[in-house]
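Removed: one protein chain of the complex. Kept in place: all other protein chains.
Should a chain be cited, it is by its letter among A, B and C, assigned in written order, with residues numbered from 1 in that chain.
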Amino acid sequence: MAVIFELVVQGLQMLLVLLMAPLLTGFVRKVKARLLLRQGPPLSQPYRDLARLMRKEVVLAENASWLFRVSPYLIFAATWVAASLVPTFGTRLLFSWSADFIVIIALLGSARFFLALAGLDVGTSFGGIGSSREMMIASLAEPAMIMIVFTVALVAGSTQLSTMAAFLVSSEVGLRVSLGLALFALIMVAIAENARIPVDNPATHLELTMVHEAMVLEYSGRHLALIELSASMKLLLYVSLIACLFVPWGLVPSGGAVALLAIGVLAYIAKLAAGGFLLALFETSIAKMRVFRVPEFLGAALMLGLLATLLLFVSRSL
Amino acid sequence: MRGGLSFDIAHLLAGSLVLVSFLELYQDRLYALLNMFALHALVLALSVAWQAHVQDAPHLYVTAAIALVFKAIVIPVALHRIIVRLGIHREIEKVVGVGPAMLLGMGLVALSMVVMLRVTADADPLAREDLAFALSVVLLGLLMMVTRRNAVSQVIGFMSLENGLVLAATGAKGMPLVVEISVAFSILIAFIVIGIFLFRIRERFDSVDMQALDRFRGERR
Amino acid sequence: MVLPALACAAVLIATAALALAIQDVTRARHVVYGMSLVTSSALLVIALLALLGVSQTPSAVTLPLGIPWLGARFRLDALSAFFLAVVALGAAAASLFAVGYGRHEPSPRRVLPFYPAFLAGMSVVVLADDAFTFLVSWEFMSLSSWALVMAHHRVPDNVRAGYVYLIMASFGTLALLLMFGLLAGPDGGYAFADIRAGQLSAGAAAAVLVLALIGAGSKAGLVPLHVWLPLAHPAAPSHVSALMSGVMTKVAVYGFVRIVFDLLGTPVWWWSMVVLALGGITAVMGVLYALMQHDLKRLLAYHTVENIGIIFIGLGLALAFRAHGMALAAALALTAALLHVFNHSIFKSLLFFGAGAVLTSTGERDMERLGGLIHRMPQTAFVFLVGCAAISALPPLNGFVSEWLTFQAILLSPQIPSWGLRLLVPAVGALLALSAALAAACFVKAFGVTFLGRTRTHAAEQARETDRFSLAAMFLFAALCLVAGVLPGFFIDALAPVVQGLVGARMPAQSGVEWLSIVPIAESRSSYNGLLVFLFMLLSGALAAWAIHRLASDKLRRAPAWDCGYPDANPATQYTASSFAQPIRRVFGTVVFRAREQVDMPSPGVLQPARFSVDMRDLVWDALYAPVVGGVSFAAERLNHLQFLTIRQFLSMVFAALVLLLLVLAIWP
Partner (left out) sequence: MTGMFEPVIAVLGIPAVAAAVLAVLPGYRLTANLNVVATFLTFLAAVSLFFGRPQPSPYLLVDDLNNVFIVLTTFVGFTTSVFSASYIGHELAIGRLTPRVLRFYHAMYQVLMFAMNLALVTNNIGVMWVAIELATLTTVLMVGIYRTHEALEAAWKYFILGSVGIALALFGTILVYMAARPVIGEGLDAMVWTVLVTRADAFDPALLNVAFVFLLLGYGTKVGLAPLHAWLPDAHAEGPTPISAVLSGLLLNVALYALLRFKMLLALNPGALAPGPLMVTMGLISLVFAAFMLYRRRDIKRMFAYSSIEHMGIITFAFGMGGPLANFAGLLHMTMHSLTKSAIFFAVGHIAQVKGTQRIADMGGLTATNPVLGWGLVLGVVAIAGFPPLGIFMSEFLVITSTFARAPWLAIALTFGILVGVAALFLRLNTIAFGEPRGTSAEAKASYVPMFAHLALVFVAGIYLPPALVTWFQNVAKLLG
């Protein structure tokens, strides 16, 4: 019975992230537009974009290699697997034990690895700019992530996301300095990783400032669609990550009834909405920083994470 | 061993050998140095002869004779010839002035005394004092080689060093003939080889001044 | 078990002799590499039998060689077996690779005799069971590899590389000599058995640790003893570079493990601090150096430094846990380190093979002059990509597993009582994470600049796919990367006897865990299943592809690159290795390398090219090595005047010595 349930949860989750991701992106855009007192595109716009891109033919640069064509699928696969292993509305995912927090980070890492390679493949200057900056950002963001993992794992005594979430739901956690620092660091990393303002601007095509867009500049058609989809899945992943670690309430424990399931889903959607709104608010209220301010930004995140870990090493109760 | 007198005479001779070494050290003209060396050899011969008499060891007379003939006569004459033939300028270039050299010499004599007097007294005093003197002669000879630039004076220094050895050897009572022969033999060889070298060196160089030799040091800079 | 292994080593030596004997180069090449391949495969079988075999009791033998009254002792226990397997595997692949690669060797006479000797040296080191045999084979290994580094001696850089290598090697060996002197004691108990039995004072043990770090560390490439490595490894022919980087450094790690974990007895907690700190620094410095390189082989060599750092972090953690009697955690850390030893030997050899293939088909090692090779050598590109992904610790490949285990070990360290470690370990963890991320950046650069983009030079235009032997070797290792990545459980279990023997505990048996996933301590804490992750990715990727091609369009059109509207035909406008590294150089380089960029931009209208130049300094060399070199040459210059004194002055030296000694006598009590 339990297994069936978990299987259902797992399946639901995979579909959910796939379907919700564009919605979240659209929602954020919409809110931003509204905050800027503009009309803004309808929430369904991202879906339409994807569909259109899917139907279009691919225009491939002459010297693009097989790697260029395979990468989108790899990126999509890695991101999807990662996203579908993060507890969204239920802790007890069937396959959660097959990959812990570190693995999820690493999966996103591989997605980035291939994206950066794809950026270099055609051999244009913009692709180079994009991937080199992306890797620079990643080289600071990833260790920061690992430090966050350490912090949470040391509190929860596990690197399994579902176990962590389950533990954090339970009351004996209380307020902890270290967790606060970790949350702060995680938010900073999330902003950087998802190419949001102030690190990068997803809407711009002003060449010298862009990072992510510069890498995917040569992509078109279905490839571009896949990459956009994975990008929004990544955003969803981070939001739900923050949600399940720091606002774990409403998560369905293992063996919960269907009713609970519904509650879980609703809670989750609420969390997403809140997250998206806050993100939009933040983005509209801040200016984009120069590329070489980014290391300082992320360095701060890394330091926060390290500090949090150190605190835990010094005393388990902090 | 005999009474005081023989002891004193041996002493006197050995002591005077040291004195002559000092005189050698004092000289600054080659000819004078040669004469001094002859005197040195003479005194040595006397002391060896006296030792022969004292120890009634006739073979020591041979040594005395060698010393007299070779060192006191042949070598000085030969060297005199060489100096004339090679036209070596007469005065001796010193590294250290006479005064300091003398002081150093004093120091060396004192040192050899100290070292030798540490020897326990049961070794017979004659031998002991003799050794002390011999050691000082050796050291003085070495000092001379070190403080003189001129090849001839270095050879002389070397030979007065050998004189010191002979003194020691003869002082050593009943030392088998082996040693005297080897000493004489070595001096002979030494002289021959020196001769050969001076000869060859004349072929090659204009003087036997060490500086001239040093121009051909192994690796030029 | 040990005798056949020694027999194999003897065969290798014989092969070396044979190589001298055979005049016809081609036949010599076939004989040497063929024999090496066969023999090292035999060695591999022996090692695996010993490692997984039924009898875990080590087999020992004493030959009437070496120190006469002691004999040359050999022993094949689990530890030796594991490292022998690593050596043999690397050797086999390198030989297979060389069957094809050797054809391009310009001076085979300088390679063929030394290659089997090198293999023999490495495999005997791990078998040695007394100090003398150990050092002889150790130094023999260095010497033969030195000869291989000097193979292309007409390139002045190689001669210098060989020189630095040899000096550092004998420096390390002398350190080990002193160390064994300390371990063996004044009456020379050189046998490892006696050393284990002996007891050392705390000070002596500490000295041994330091000397072991110097001796083994200099061979393994620990910062700051690494300077020779990036010079020597690239200088050798590529299959030898692969062996030196992939295998020989592991033999050095073996030396360290054997000495510190086996011979030295229970550790003191602060030892681990030294090892951890060195490991962390090495990891980060190594990868930063690598990022600054644009010579492909040198980049790989620096990455060896980084991975050695990761391995030593694992070893340091194991020491720390062991010092506090946390056997299980120690087992985990040690397993992680040893697994990384294995993994690194695989993908580093693979990458060097790839570099060798590129070198032979283009004649270039400089990435700035390559590019676009993926079109001309697709298969090589593919396996090289696998290697890059593996070394960048991307799931589901093997590099990730060992790093993941190391992280798990770090997460166990808060239970350690001693404060110093509590503060150090997280910092080291951060360094580890940083180095991993930078490694990914570095290999995006390595692969991207070498294989992707447009060809930069004519040489790159001419590239052709490499021969089938080389490809076979590379594909073999690529497959191993995947297998070790998706089924790590078997490898971990294989390591159990080794770990058991060293720290007296082992990780829980992984074969029992369902779905073939691995569990460091308990499933509630953490677990990882490479196989499932792999299958999921495969599945979802395939699903997406199927769905799109089935339901949406699969049309495709080739067109000039878009490049935001202004495409430039000139390949020189692509990103180069150095420009790729520029952002990271700005972040770290200014501190670590005193990197200074200067641009002189002609004022508008002036028709002259703008110049951009970067100046970087190797601070390690400046701080540690340059002074030594300067000091030695200063002393040599000073003393050299003594060659040019006059005879009289020499005499006065004798005279002075005499007077001095007499004075000593005079004042002697």
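Quick note on the criterion: a contact is a pair of C-beta atoms (placed from the backbone, for glycine too) under 8 Å apart; a residue touches a chain by one contact, two chains touch by 3 or more.
On a predicted model such as this, the values are computed, not experimentally measured, just so you know.
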| item | value |
| --- | --- |
| Shown chains touched by the chain that is not drawn here | B, C |
| Listed residues C:Ala184, C:Leu296, C:Ile410 or C:Leu424, member touching the removed chain | C:Ala184 |
| Selected from C:Val2, C:Ala16, C:Leu79 or C:Leu135 as touching the chain missing from the view | C:Leu135 |
| Residue ranges of subunit C at the interface with the undisplayed chain | 64-69, 109-110, 131-132, 135-137, 139-140, 143, 150, 153-154, 156, 159, 162-163, 166-167, 170-171, 174, 177-178, 180-182, 184-188, 190, 632-633, 635-637, 639-640, 642-643, 645, 647, 650-651, 653-654, 656-658, 661-662, 665, 668 |
| On subunit B, residues whose C-beta touches the chain left out of the figure | 115-116, 118-120, 122-124, 127, 131, 134-135, 138, 142, 145, 154, 158, 161-162, 164-165, 168-169, 172-176, 178-179, 182-183, 185-186, 189-190, 193-194, 197, 200-201, 204, 213-214, 216-219 |
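Keep in mind that, in the parts below, only the chains that are shown with their structure count from here on.
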| item | value |
| --- | --- |
| Two chains sharing the most contacts, counting C-beta pairs only | A-C |
| Most centrally placed chain - per-chain CA mean versus overall CA mean | C |
| Chain whose mean Cα position lies farthest from subunit A | B |
| Centre distance in Å when subunit A and subunit B are each reduced to the mean of their C-alpha atoms | 100 |
| Whole-Å gap separating subunit A and subunit C, where each centre is the average of the chain's CA atoms | 35 |
| Centroid spacing, where centroids are CA-atom means, of subunit B and subunit C in whole angstrom | 69 |
| Shared interface positions of subunit A, touching two or more other chains | none |
| Residue numbers on subunit B that touch subunit C, as the complex places them | 95, 108, 111-112, 114-115, 118, 139, 142-143, 145-146, 148-149, 154, 210-211, 213-214, 217-219, 221 |
| Interfacial residue positions of subunit A with respect to subunit C in the complex | 54-63, 65-67, 73-74, 76-78, 80-81, 95, 97-100, 102-103, 106-107, 109-110, 112-113, 116-117, 120-129, 131-133, 135-136, 138-143, 145-147, 149-150, 153-154, 157-160, 163, 205, 207, 217-218, 221-222, 225-226, 291-292, 295, 302, 305-306, 309-310, 312-314, 316 |
| Subunit A contact footprint on subunit C (complex, rising order) | 371-372, 374-375, 378, 381, 385, 389, 392-395, 400, 404, 407-408, 410-411, 413-414, 422-423, 425-427, 429-430, 433-434, 436-438, 440-441, 443-445, 447-449, 452-454, 515, 517, 523-529, 532-533, 536-541, 544-545, 548, 551-564, 567-568, 571, 573-575, 579-584, 586-587 |
